[in-house]
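In this view, the complex is presented without one of its protein chains, the others remaining in place.
Moving on, here comes subunit A:
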Amino acid sequence: MIEFQNLSLVYPNGTEGLKNINVKINEGEFVVIVGLSGAGKSTFIRSINRLVTPTNGALFVEDEDVLQLNGKGLRQLRTKIGMIFQSYNLVKRSTVIKNVISGRLGYTGTLQSILNIFSKEDKLLAYENLKRVNIEEKLYNRADELSGGQQQRVSIARVLTQKPKLILADEPVASLDPPTSHQVMKYLKQINVEDNITTIVNLHFIDMAMEYADRIIGMRAGEVVFDGPVSEVTEKTFEEIYGRSIRDEDRRGGVEDE
């Protein structure tokens, strides 16, 4: 369970990233955060694994206040939180399998990892996860030989190899075309359902949010302006969150190629 308690974040330049957030996210939920760019979606998600440090309040992840963590404690928390990024962030010159197994780094001793020694289980786990996202045949390819969608699937496999309790995805489909976007979202949803991993995704496409989310949190100017199950959400809700009428660019459209 994740709980934001009166959480605020002010950046050094005075910008208010988050304003007094109070949100509770339950285990196994698939939450989509929507909002225009600059609304604080990224700051929200990055506070959870402390890639940014909130300046006020408390944020509990599994009964631990992440604001109090430092050094080893913080690294231990981060091993349990997988994160997926808009630009995939694979090491382009390394092989796919090396990228995926780097998800085990947090569980591996420094010396062992430098010497590239991973247990047999870890290697098999990495391979199994590549299979789950149907990209196991690219095992020994260099990451830069893959297309964008394939790279994002590899990054999902890397996150799974962390055996996370929670997956954060920061605009995971913003650089992909519509069919590939749906494919990536389907994998995320499937993993959420099968492994009961809490998943929090930032999106700005309203149709994708509606299709995949259990619950939608709307943000504007650092504040939560909507929070409710997807069944309560209509186009009107999005207009309220965005503070303007809905345009074509707010929809991803398209369906997955089969």
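In this text, a residue touches a chain if its C-beta (ideal position, glycine included) is under 8 Å from a C-beta of that chain, and two chains touch if they have at least 3 such contacts; residues count from 1.
In this section, contacts and distances are computed from a predicted model.
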Notebook entry, point to check: Name the chain not shown, per its UniProt record: "Cell division protein FtsX", "Aldehyde dehydrogenase", "Phosphonate transport system permease protein" or "ABC transporter"?
Noted result: "Phosphonate transport system permease protein"
Checklist line | Residue of A:Q5, A:N20, A:T55 or A:N89 touching the missing chain in the full complex | finding: A:N89
Note to self: In the whole complex, not just what's shown, which of A:T110, A:S231 or A:S245 touches the removed chain?
What the structure shows: A:T110
Next item on the list: Based on the whole complex, identify which of A:T15, A:T53, A:Q76 or A:T234 touches the chain you can't see.
Entry: A:Q76
Note to self: Touch as defined at the start, partner being the missing chain; which of A:V10, A:V23, A:L36 or A:L51 qualifies?
What the structure shows: A:L51
Note to self: In the complete complex, the non-displayed chain touches which residues of subunit A?
What the structure shows: 49, 51, 75-83, 85, 87, 89-94, 98, 102-103, 105-106, 108, 110, 113-114, 158-159, 162
